[in-house]
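Up next is chain A:
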Amino acid sequence: MDFDALFSGLDRHTLDGITRGSIYALVALGYTMVYGVMKLINFAHSEVFMVGTWAVLGVYTALGVSAGAGLAVVIGATLLALLAAMLASAGTALAVERIAYRPLRKKGAPPLIFLITGIGCSIVLVEIFGQVFKVFFGAPFGRVTVNIPSVLQTKELFTIPGLDLTITNTRVIIIVGAIVMMLALDTFVNKSRLGRGVRAVAQDPDTASLMGVNRERVIMLVFILGGAMAGVAALLYTIQYDITKFDIGFIIGLKAFTAAVLGGIGNLRGALVGGLLLGIAEVYASTIWSSEWANVTAFVVLVVILMFRPTGLLGESLGKARA
Partner candidate 1 sequence: MPDPSKSETVLDTTAADAPTTVAPDTSDHDALTIDVGPEGETLLEIDHVTLRFGGVVALNDVHFSIKRGEILGLIGPNGAGKTTCFNVMTGVYTPTSGEVRFSGKVISGTKPHKINQLGIARTFQNIRLFPEMSALENVMVGCDARHKTSVMGALFRAYRVRPAEHQLPQNPLRRSLAKVFGVSRHTMEERGGRIKSMELLKFVGIADRAHELSRNLPYGYQRRLEIARALATEPELLCLDEPAAGFNPAEKEDLMDLIRRIRDLGHTVLVIEHDMKLVLGVTDRIVVLEFGQKIAEGSPEEVARNPKVIAAYLGEPDDAA
Partner candidate 2 sequence: MSQILDAYRGLKLRDRMSGAPGWVRKVGMLLVIAFAFYLPFLNILPFAYIRTDLTSSGSDWASVLFLVVVYMIVAVGLNVVIGFAGLLDLGYVGFYALGAYSVALFGSPSSPVVEAIQNRFGLDETWAVPFVMCIPIAIVMALIAGVTLGAPTLRLRGDYLAIVTLGFGEIIRITARNLDNVTNGATGISGVPVPPGPEIDGRSFFNTIDAERWYWLALSILILIIFLAFRLEHSRVGRAWLAIREDEDAAAIMGVAAFKFKLWAFAIGASVGGIAGLLFGSKQQYVEPNAFMVNLSFLFVAMVVIGGSGNIYGVLLGAFLLTYLPERFREFQEWRPFAFGVALVVVMILRPQGLVPSRRRAREFEDRKVEAEEAAADA
């Protein structure tokens, strides 16, 4: 236990936590939206995120960019990578929905079975990058950690006076990017016609379908939106950590899910709050104990929340419905 380490660098650790938390929050959106509409934990969502990181790597490799390119190239490549990651993740999410969930919906299978096929899809996706692609394409696929060129290099922007806190460009991009994306999504769900459909189905699927909302289309939409957000998270993750691996999804997925529950699953703003809080809690915990225990922190937080406030901090609502 090392509280000195925590308090001597409280501001730095908080910033670290917010950075991590922004990524969790973006991934959490996918869980929360799918849960809100289908009352289902999309177990394969962690892999949707993982696919996004590979898409970023794919774009960088195809463009042949590497660290130290000119500003215009950096911006262009990053935006292209963002687009590719969003497309790849959204596509994966949609594929999972089509292959694993839709047939079961038609059969009216109980929720447990959805969870099992979700797990199955998750394993298949992991193995596609860990095994199948390795056999067909060779490196960089396989069961190893892969470096992603840090196209966007970390630069110190300014130092907050008095706090000795250095703000870098990557942090700004990650935090601002995440928040902008979340605001955009929130506005979309609350203001647009399609978003109204989403909320209607979340509140009461039967009435919504009587009112002419196409449930299948809404489900497709939330998978696409959730996938796209995971794609954004994937890009931000690669900016921060410069790596990917066939199985990075699992732990991030679990934490993002924890974040969603923490904020109140089904609640978009809850995902942001939950993500940030979890990120901060984790960084604090790993400073006090050791980084090995960061994962344990997330689970302990999850259990405590579920015990004392199972509807999360902000309550569960994608409309205002309780599950």
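Structure notes:
Simple rule for what comes next: a contact is a pair of C-beta atoms (placed from the backbone, for glycine too) under 8 Å apart; a residue touches a chain by one contact, two chains touch by 3 or more; residues count from 1.
On how the list was made: all candidates are chains of the complex that A comes from, given by their letters.
As the structure is a prediction and not an experimental result, all values here were calculated from the model.
Every option in 1 or 2 belongs to this complex, yet chain A touches just one of them, candidate 2.
On chain A, the positions that touch candidate 2 within their shared complex are 39-41, 99-100, 103-113, 115-117, 119-124, 126-128, 130-132, 209, 215, 250, 254, 257-258, 261, 290, 292-293, 295-296, 298-300, 302-303, 306-307, 310, 323.
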